[in-house]
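Note that this complex is displayed minus one protein chain, with the remaining chains in position.
Just so it is clear, A, B and C label the chains in written order, and each chain counts residues from 1 on its own.
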Amino acid sequence: MAHQHHITPLSIYLTIAATLLFLSGVTVWVSYVDLGAMNIVIAMLIATTKATLVVLFFMHLLWDDKKLLTIFVMSLMFLGIFITITLLDTEFRGGVNPEVKDSINKRAAFYDSLPLTDTHGNPVDEHGSSHHEEDEDHH
Amino acid sequence: MSHDNSSPSFLQHHFHDVKQQYETAKLGMWAFILTEVLTFGGLFVAYVVYRSWYPEMFINANLLLDVNKGLLNTVVLITSSLTMALAIWAIQKKNKNLSLVMLILTFILAFMFLGIKYLEYSHKFEVGQLPGEYYSYMGPEIAHINNPHIFFSIYFMMTGLHGLHVAIGMGLIGWLIYATAKGNLHSEYYTPMEMIGIFWHLVDLIWIYLFPLFYLIG
Amino acid sequence: MIENQKNYLTYPKGIMSWLLTLDHKRIGLMYLFGGLAFFFLGGLLALGMRLELAAPGNDFMSNDTYNNVYTLHGAIMVFLFIIPAIPGALGNILLPLMLGAKDVAFPRLNLASFYLYTLGALFTIYTIIAGGVDTGWTFYTPYSTTSTSNVIPMTMGIFIIGFSSILTGLNFIATIHKMRIPGLTWYKLPLFVWALYGTSLVQITATPVIAITMVLLILERLLGIGIFDPALGGDPVLYQHFFWFYSHPAVYIMILPAFGIVSEIIPVHSRKKIWGYKFIAFSTLSIAFIGFLVWGHHMFTSGQSVFSQIVFSFITYFVGIPTGVKIFSWILTMYRGQVSFTPPMLYALSFLFLFTIGGLTGIFLGAVALDIHLHDTYFVVAHFHYVMQGGTIVAFLGGLHHWWPKSMGTMYNQTVANICCLGVFLGFNGTFFPQFLLGLRGMPRRYATYDPQYADLHNYSSFWSAILGLSIFIAIMNLLWSLRKNNKLDPGTNPWGAMTLEWTHTTSPPHPHNFEEEPVLEHGPYDYDKVIVEPTFKK
Partner (left out) sequence: MDRLTEYLFPKQVSTFAADIDNLFYFIFYSSIVLFAIVVFGMLYLAIKYRFKKGDDIRLTSSKDHNNILESLFFIVPLILVSITFVWGIRSYLKMIIVPDDAIEIKVTGQSWFWTFDYPDGGTTLNEFVVPSNQPIKIILSSKDVLHSFFIPVMRSKMDCLPNRYNIMWFEAQQEGVYDIFCAEYCGTGHSQMGAKVVVMKPAQYEAWVAELGSDDENIPLDELGAKLYTKKACNTCHTLDGSALVGPSYLQTSQMWGQERVFDDGTSAVIDNNYIRSSILEPQSQIVAGYQGVMPTYQGLLNDRELDALIAFLKSLEKDSQI
């Protein structure tokens, strides 16, 4: 019976939660600053920092058997493999014959029969006035 | 290894001791977390591929989402992660009542999360921002963009699968409340609470990525 | 003696004690008989196909019927027989015994896994009754999103069986890590356990992806989500990435346990320490890992980027090398041993012959330029049958013959078993070798009718398939016939003189709790150079 669990101090839980909330605020704020391609990188960096905190402290992996951390890292590695290798195809199409890169029809056919709507989803006619009718069934 | 003569009631017959049972459960749980990550992984791949193909479409469709509700849900979910962690901390400290309070709080927060999601969803259903062929929203800000229904397909699938996990988590937390109240879980044996806790933090973890990926595209 | 002996087959009694059992051996047996039933069904479908293909025209079935038959043959064999058969049946029965454990880590999960398998099987049966499904087991979009056949029930079934597979996998991983008896360190594990470990890793990492892919496919049909359907802006090649990210590693879910079985049979029946234990163990893991990086070689003509083609072709060859090392190790195991030509050994030798052909023909398909000619022809059909049937199923039959006395406590007629093994070997080569030639000459696969120039080879293939089918049928009937009354072996039987825990420390059939006392490890699994274990065989 002599098997002791590590008990995380309360202060750690509270600090981590506060940091997570703070970082959530930061990520929203940063998204309104236009940094071009860096926006997504920063958003992902913040998300990954948050995720790391959750995994190490809330999910206790910092103190647990390192085997468990290995399993978790493995899941990320396989996900990484899946994403990377799929992108090797989708990003590099048309490298030799450019014709094969893009789709032929840019827009799915069902859009042709969709009426323009206002911001409430109600159909508008050419002059921009909305009809307040029941939503049409498009099928 | 000798068998414990006074083996506790929660020790299953095929284990030597409590330590072995605990470590086995934890290993199994993490293997399950791995499968969860890869289940969501498939959808992440779809997201990455389509976002890199149609960045314009993603940016324009993203503007139709409600950042405030998304942020509110982030706060709710992080708080519920904290209360879940505190429930375990409390039971480790032999404080059953505090643990119960924390579990109930977690349950309520989970319910709030789903409530906010419901408000978001019902608004989108009303205006026709639906997944796939059911998409019909052609408002002025999006009408010139090709195939926004793909964004909404991925959005609904990912948040829907995540919401399903929240709902399952609520069921499990409900069971924890019952088991703790009955005294089946206590400072000597709270493995189920720890396992469900790990599951619940995973739900939080996935939302941490979903939030910026859908609501905060530049 | 026999009457006093409690064993898992007879104790406890009653149908409910089977249906609600948490005993891994009983669950394994239920898996075995479920799997064999589907093997029979899939086999009948295969013979139906060969009958249709014996002559060029629509002589036996219409195009639509043929399309249903080949789809169901593929789906049943892959998802309902080969994937669950070895881990679910033999793995379940043997794993805890080999580890000296009383049960798997999570017995309830194990039962749940079996019932998920049953539920998935019911979906498949429903699909058959409702009129079949005609998309091929690969469900390529957009055919699968527009087909009017029962795509949704079948994919639903696969989704559910996927979860069964995941639960088995994570159960085995926890079992192997945590349920070993003291002293049974990683390098003292039987190689079958290593193989199951590799298999389980693949199961838990790859299977979630097929689950989500099937969900996406179902949603594509129901809602038109536009991820895979080109008419809605989706990309059919992306579907193929999703599908093969699972289905290529799934090939290793199917073949790794077969490697494990062969690694058990050869040392035991050669009474010789296995050659290169660590090589075999680690090549299992490296094959499992590399298997995740090569799925795109199923897509060399699909229109993926040239860069992908090159990368996938390159990595594909790295699967070949550890596999080659394994084959040489198995052969060298016999060096200075005492080789007995028992039925399991004959199956293992057939495996070596057939699997080597299967593996070598994979090299042809890995070369992009050559694959473009061979892709989607009968060359591919022959190749994967040499791997799946010549490899996995032959090894499975070998394993079944090897552990039959252990798990059932009876001995089959060994002469009949040897003749059947020969029949399987000849019938198999007769059926599938001509298909390599058909493929080289350009015969595409999935054809119900074909150009008369291919008639001779098809006819030949159909003729031998009858012999193959009959041999497997008699081999299994021979096993079942041994279960007749008054044919019990002495519980102490160890007919092959094996020295893994399941043979040396428990009865045949085993005790309901596996071991009456916790076993104490005395020697490694293949210490034929240190310990003599006399074969015992008494009625």
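Keep this in mind: a contact is a pair of C-beta atoms (placed from the backbone, for glycine too) under 8 Å apart; a residue touches a chain by one contact, two chains touch by 3 or more.
None of the values given here were measured: they were computed from a predicted structure.
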Omitted chain - touching chains that are shown: A, C
Per the touch definition above, residue among C:Asn67, C:Thr127, C:Ser308 or C:Ser461 touching the missing chain: C:Asn67
Of C:Phe279, C:Phe463, C:Trp481 or C:Phe537, the one touching the omitted chain in the full complex: C:Phe279
Touching residue (missing chain; options C:Val133, C:Met334 or C:Val394): C:Met334
Option touching the unshown chain, where C:Ile363, C:Leu422 or C:Leu480 are the choices: C:Ile363
Residues of chain C in contact with the chain not shown: 63-64, 67, 134-136, 140, 142-143, 146-148, 230-231, 235-237, 270-277, 279, 301-303, 306, 309-310, 313-314, 317, 320-321, 324-325, 327-328, 331-341, 349, 352-353, 356-357, 360-361, 363-364, 366-373, 375-377, 437, 440-442, 444-451, 497, 528-532, 534-535
Residues from chain A at the interface with the omitted partner, ascending: 96-97, 99-100, 102-105
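The criterion applied here is as follows: only the chains that are shown with their structure count from here on.
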Multi-partner residues of chain C (each touching 2 or more other chains): 177, 205, 209, 226, 232-233, 235, 238, 241
Interface hub residues of chain A, defined as touching at least two other chains: 67, 74-75, 78, 82, 86, 90-91, 107-108, 110
Residues of chain A touching chain C in the complex: 67, 74-75, 78, 81-82, 85-86, 88-96, 100, 103, 107-110
Residue ranges of chain C touching chain A (in the complex, touch as defined): 177, 205, 209, 226, 230-233, 235, 237-238, 241, 245, 292-293, 295-296, 303-308, 311
Chain C-facing residues of chain B, complex: 1, 12-14, 20, 23-24, 27-28, 31-32, 34-36, 38-43, 45-46, 49-50, 131-134, 146-147, 149-150, 153-154, 157
